[in-house]
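Shown here: the complex without one of its protein chains, the others still in place.
Just so it is clear, A, B and C label the chains in written order, and each chain counts residues from 1 on its own.
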């Protein structure tokens, strides 16, 4: 794949936070098959977006049925998830948030693990060996300095490794955003700051996070480039990330990418978006749906048909069924695990507490029996 | 005085952090008496700069003699201190740092109070009624959000009050710088961010705080204007601050001002600047000395002579002698004061502790006698 | 009088306060248009306008730091931190400024402000949403820390906190935001800060609790009284700093036994201070060691195990049993 980047000019978000100007979105960007991707790659972009959407909907259903806990859905942002994940090279490091289950899975976290996480199981925190993904961060923007440190470590050790860190529009208002980008610019670190501007931080529109027209332009304050891309266009996202990674790998420092996107659903399953958004706004974004629009293109290019669609959906369904079964078939959580992995060696005080808890559990089970 | 501003173009600091390009400094900026100031005003600029320098040198001597504690000298930055203080209007609010004794005194903090402060006396924290100055902040950049809140309160209460907050080049790297400027830009608050870029944060040169050419340009990230001024030119500082205040008072929001300056002395009396700076660099800056250069101009303009100089220096000397005497003549610190002013009403636990301390003090004095 | 939940009582208090004093402003993430993620500020922006109920950027240090300035310059801000675990990025503003500004200005700039934050665990929330770290604030001189345990108290204590000339960290136990209702008068009323409430008198042992665990502890107590015939006194601390030493020490002097129940981890949770003070003041009255019932010294886990982290009914029962049978 090439390093060519579609540099979308930086445009402003509307004052109601409803996203970029309409003319920002390419209406029919590529009439013929793009030369910089193989058919397999193009398929995989589409397939992974479908997978993530199905995954997401499945989790929402599970949540409603009480089979998992709170979940942060990603529907609408699939092009961001897939474009970023697939542009990363083997060994590149991902630092995600709670909304990046998609990217995390594409970078090697098992589906079952993600399910376990949202089901409140410590096993959901396990990261397989060889998978360079950080635990998802809940505290907004606090992962950005971690990414900077990870990238710094790579530079010091002369590893050919770029770190990609994900965050939302809201995260740009936190001090840690500033401190991280400042370090990255100053030390010229191999890191890509990937902002999914989905227009809202829970209920707060992007226009109430900042007085600037865009988030991308904030990179100016740190001495490196900011780019804005159509986050509904998986190829645009891919190219922007791919380019930023290549640049970072060449030792030319960090990039801030702002991808314009939208979450169709609630912030999390505890949120009610009708409190702060209109149906009309949602509809506008749905018309630029990353999956539908890419399906249309693939079909235009003669690369996709109903048979492929069917086959893939069956595969996805099977994967998900299996993952849910394996989550639900897992042995029950063990209370004593509370004490594991906090220190390399459990200190005496905690050993005593662990023993006390085990007694408590035995007592409870004894009573229950 | 007019609102005219000399808008100095934004130029870069040198890679060694030694300050702006040479051509940045006006060599002979105003051949005739500037029209926008009265003679009294011009005298006062000069006189106050001399006062601050003499004050500063006195404190250094006192510190060396063990008559006060650690002190953060300001020599070299007098034009910043005076230009900013005198451009502020009655009722405007000052939020200073440890290096802004000069500005604080010009805004109404008594000399003796400042002396008491650096002598470790709680009385040094007292602020007279009607003086709108915040306690100086030690924790770098943490006062910027305060200034934002103060300005916000003024706006909500429709007070004609602008807040000026001072900080150094190092402060721009802290998250609180970012969060404060972001709020100010978003809510269009009447606040002036006044950065004294004295080229160093203790030993760290400005070039190692950020990858940007200037600090002023960081304002871009918050949607408002940044200006860079010659911080050795009291008129330039005055005009920039005056303009920013007028703009803020008109409801047109915040401004970031970066004043290029230099501290001649150590960071504080515990610091040894020879560890990280050269004599040559210091010399370069001394040649642009804010006081000498302004004295030259005043004399050129026929507004100053040796007699005036002598009279003023005598006055300053008297004021300082008096202030030192009144600091040293103050009754000794009372240990029980530890408990005062923490809560509006001392809670029972602290009352008991206060009583215990009084006993301890009596015991110690009993033993001593 | 109406029957309100705790979160409704909070909302009611905020409405009363906004109506009573035009200097009061609420600010925080999602508090305006959205009415707060727990609906604690629902309807308030409509009623009082977007200048007084302000949606801020996602910026805790900014929110808390701006509140310092607002309070110092004539306003009475009531910032909300969405969950206690998200106060950490603004921690410096709390401990270096909010706690010290009156002192640092020797009385000139008092800070009448109330930082509201939901706290505590066991609501099946994601990580960082279940913090019981009141210790950080109790340990910091200059702060007042308040925790209500029921709707009636929530309104009265919140109004008292807002009236206070000094900054209050007002921690709202999320788990019981909607767990039950009590009568809550419609009019404005306050409850004294710094005073514990005697939830239930008793002669044999003093149990001290606050927040969520008051009600859960009361249930255990009632059962123990029935089953064991013990007479158990329950104090609800209500203000964690400065806490009501007099009430606690007098009760322990009377009963000779003490149990403190907290959702904080054990090490340096408030129970440690209470145990230390009781030891200092009542050693000769004590029939048994002071027992601390608390969470273990590990982080609040993902939710499947959280009920084993916080004090279970059984752990509370065991704790009281231990002190009674020493």
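Throughout what follows, a contact is a pair of C-beta atoms (placed from the backbone, for glycine too) under 8 Å apart; a residue touches a chain by one contact, two chains touch by 3 or more.
None of these values were measured; they are calculated from a predicted model.
When the missing chain is restored to the complex, the residue among A:60, A:127, A:249 or A:303 that touches it is A:127. Touching the chain that is not shown, out of B:73, B:96 or B:124: B:124 (per the contact rule at the top). The missing chain, though absent from the display, is touched by one residue of A:176, A:230 or A:271; that residue is A:176. Of C:48, C:103 or C:308, it is C:103 that touches the chain left out of the display. In the full complex, subunit A contacts the hidden chain through residues 93, 122-123, 125-127, 129, 134-135, 139, 142, 144-154, 156-157, 163, 175-176, 179-180, 182-183, 186, 340-344, 347-350.
Listed by residue number, the positions of subunit C touching the unshown chain are 61, 85, 88-89, 91-92, 95-96, 99-100, 103-104, 127-128, 133, 135-136, 138-139, 141-142, 241, 265, 267-273, 275-276, 278-281, 283, 286, 288-292, 297-299.
Considering the complete assembly, subunit B touches the hidden chain via residues 69-70, 98, 117, 119-122, 124-125, 138-142, 170-171, 173-176, 201-204, 208-210, 270-271, 275-276, 333, 335, 337-339, 342, 349-350, 353-354, 357, 360-361, 363-364.
The rule we apply is simple: only the chains that are shown with their structure count from here on.
Our note on geometry: subunit A versus subunit B, Cα centroid distance of 45 Å, whole angstroms. A separation of 35 Å divides the Cα centre of subunit A from that of subunit C. For subunit C, residues that reach two or more other chains under the stated contact definition are 56-57, 59, 61-62, 89. For subunit B, the set of residues touching two or more other chains reads 175-176, 179, 182, 186.
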